[in-house]
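Omission of a single protein chain aside, the complex is shown with its protein chains in their original locations.
And then subunit A:
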Amino acid sequence: MVHWTAEEKQLIASLWSKVNVEECGAEALARLLIVYPWTQRFFDNFGNLSSPTAIIGNPKVRAHGKKVLTSFGEAVKNLDNLKATYAKLSELHCEKLHVDPENFRLLGDILIIVLAAHFTKDFTPACQATWQKLVGVVAHALAYKYH
């Protein structure tokens, strides 16, 4: 089980309370598809992904980004129980979606950069450290049920 200090929990909760889940989620997913174009393979039915502008404006991308980050919110609410929280999603990503877990790490790093661009100076080194830890353990939990 992952250990979180009081300070880490505080840094997570206070930043999360200021995150616009819809905007941030859309941004993070769009950037994943732009910066790492091979990830588009998982979204064949999303329509026009032919350019950064198309991706950013694509309503399916926005909607799915919101879904993904809303799920991330579950992690924030269940820091002490991540494996259980993500058990079903982990099975889904393995058995149905066939996503290489390396992509969870990529999305996590992208989320960090989105947060940094949004919060700028407030995204302190301590904040980054805590959030990199969080995206790392979420990625691990999502990969946990892979077989």
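Operating definition for what follows: a residue touches a chain if its C-beta (ideal position, glycine included) is under 8 Å from a C-beta of that chain, and two chains touch if they have at least 3 such contacts; residues count from 1.
Keep in mind that, in the parts below, contacts and distances are computed from a predicted model.
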Name under which UniProt lists the unshown chain, selected from "Elongator complex protein 6", "Protein transport protein SEC23", "HBAD protein" or "Phenylalanine--tRNA ligase alpha subunit": "HBAD protein"
Of A:Ala84, A:Leu97 or A:Ala117, which residue touches the hidden chain? A:Ala117
Where the unshown chain meets subunit A, residue by residue: 27, 30-31, 34-35, 52, 55-56, 109, 112-114, 116-118, 120-121, 123, 125-126, 128-129, 132
